[in-house]
Every structure is written in C-alpha cells, then in structure tokens.
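Below is one structure, written out as structure tokens; the observations come after it.
With one protein chain removed, the remaining protein chains of the complex are shown where they sit.
So, subunit A:
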Amino acid sequence: MVSTLTTSLADVASSGATLRAFLHGLPGVDRVGADQRAAMLGTRSIKTTAKAHAIDLAISMVDLTTLEGADTPGKVRAMCAKAAHPGDGAPRVAAVCVYPDLVAVAAEALAGSGVKVASVATAFPSGRSSLEVKVSDTALAVAAGADEIDMVIDRGAFLSGDYTKVYEEIVAVKAACGDAHLKVILETGELSTYDNVRRASWLAMLAGADFIKTSTGKVSPAATPSVTLVMLEAVRDFRDRTGRQVGVKPAGGIRTTKDAIKNLVLVNEIAGDEWLTPEWFRLGASSVLNDLLMQRQKLATGRYAGPDYFTLD
C-alpha cells in the first residue's frame, strides 16, 4: 500500500509488471465498511428548498439514454426534444446518449441547444471485438458529431490479469476521440469485487479517461451506491496525486428521485462539491427523468403527480 502511493505515476504503465504491481498495491476496499457508509449516507433527509435545488441539479446531470435495438430516428428526435426542454422551467439535461449510427440524428436535433451528444462505442455493451473495430466504431461516432464517447473496457482481459491490453485499448480509443470526452465504462457488475472496481478505476484514469462510468445498463447489478462510492474515492485520490480531475457517471438502476439524490449526497460527501456539476458528475438513466419531473411538479403544485401527464420514453 505504502509503496503504491509513493511510486511515481509516470512510470506505472511502462511495463505490464509495473502496472500490475501498482494496481495490486492499491489499498483493498473494506466491503462491509463501504456498504455501510453508502447505506448511511443514503439515509440523509433532503427536504423542501434543498430538495428542489437537488432535483434541478440532478436533472441537469442526466445523460438521457436510449440503447435499444428498436431505437429509431423518430424516437431519438423525440428524446432530444425532451432533453432540451424537459418542461415547466426545468433545466435542460446534460447529454443524450445513443448508439453510433444515431449520433447524426441526435446532433442535428440538439444543434444549438447546449445539450451534448454522447455515443456508446467500442462494440458496446460486451466489448468483444478487435481493437481495429473498436477504434473505427469510435471514429464513426466522433465523425457523426459526438461530443462524448462512452467506451467499454475489455472485462475478459481485465479479469484474466491482462491489464496492459485494457490500458492500451483505452489509450488507443482516447486517441481516436480527438476533442471528444472519453467516458470509460467499467461494467462493475462483472468485476465481482470492490478491489477490482478500484483497480479498474485507476487503470482507466491512468490511461487518460475523462470520466469513469459504472455500467452499461445491460448487466445487473448496475450502479449500486457502494460501487459509486468506491469510484468517487478513486477520482478524489487520483486528483490528490496528479492534480487532474476525472468525472464519475453511475448508470443503470437509478430510477427514482430518491436514488438520484442519494447519489448527489455521495458525491458531496466522498469526492467533494467540486464534483457537484454536470461537468464532473452525470447520471446515466432514462426513467429517472420522469420521476424527477414528477417530484418537481409535486413541490410546485402541492399535489402528487401522475405519470399520465409526462411523456413516455
């Protein structure tokens, strides 16, 4: 542990052996402690004006996502309209997240709105393809106008200990991104342990990730509060070491306003309030937006809202 925290990060990736030594030298995560702390922070009571502020902040952090085989240009355009104007004075969301072939549609629909276009890439969601295919998948999305790329790591390589392969893939995709921001999806549901989550977080950050993201949304469990906590600790520690700030995006399984607000509490308590902006924290979700809008309306009108009065998506 001590050795890892004092080695120079510049040489860490110079060979497979140093990378492995560094990642395995990271302090282990106390599973019970992490679960308990995340659960304890989830009991904070956020009410009235603080809640109204939290709801608007959460809306502005949403990456409104549709990643279905059945996605059509029409559905993406409808979602973009909702992203830019969620309704009733609610702030616009942070980004719209689609598959690469629909990026052009989203980019056109969102032009001038301030909402970013994010695209998954690199053989999402499994990441099972060659590096060439992953890089050209990324280039396709960037050429179509994506501002942000959500890549998946090769979990098979990671779990078999081939950290260099994962590292080099991230570096290659980062190069293909150009000016686009790179979010690296760790797919924590497949990493089995919190120690692995911490290692994958550091690996992604060392390789140049602008954001680390929990999950694809296709695997359960997705973004549990404990996993988000471990990742927030990683970005906090990484900034302490290097001065570079990396964002966090929990995705999948965030369905209610309560879940969203719990995430904001985690960010504030673990990473700090520098992360409490859409620039550094995102919520990957789709259904949570309607719940946030319903809660917003409840606060405004004093009566419980019904889903009949909000768009389906």
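Quick note on the criterion: a residue touches a chain if its C-beta (ideal position, glycine included) is under 8 Å from a C-beta of that chain, and two chains touch if they have at least 3 such contacts; residues count from 1.
As a working rule, contacts and distances are computed from a predicted model.
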Chain left out of the displayed complex - its UniProt protein name, from "Aldehyde dehydrogenase family protein", "TldD/PmbA family protein", "aminomethyltransferase" or "NADH-quinone oxidoreductase subunit N":
"Aldehyde dehydrogenase family protein"
Tell me where the left-out chain touches subunit A, residue by residue.
302-309
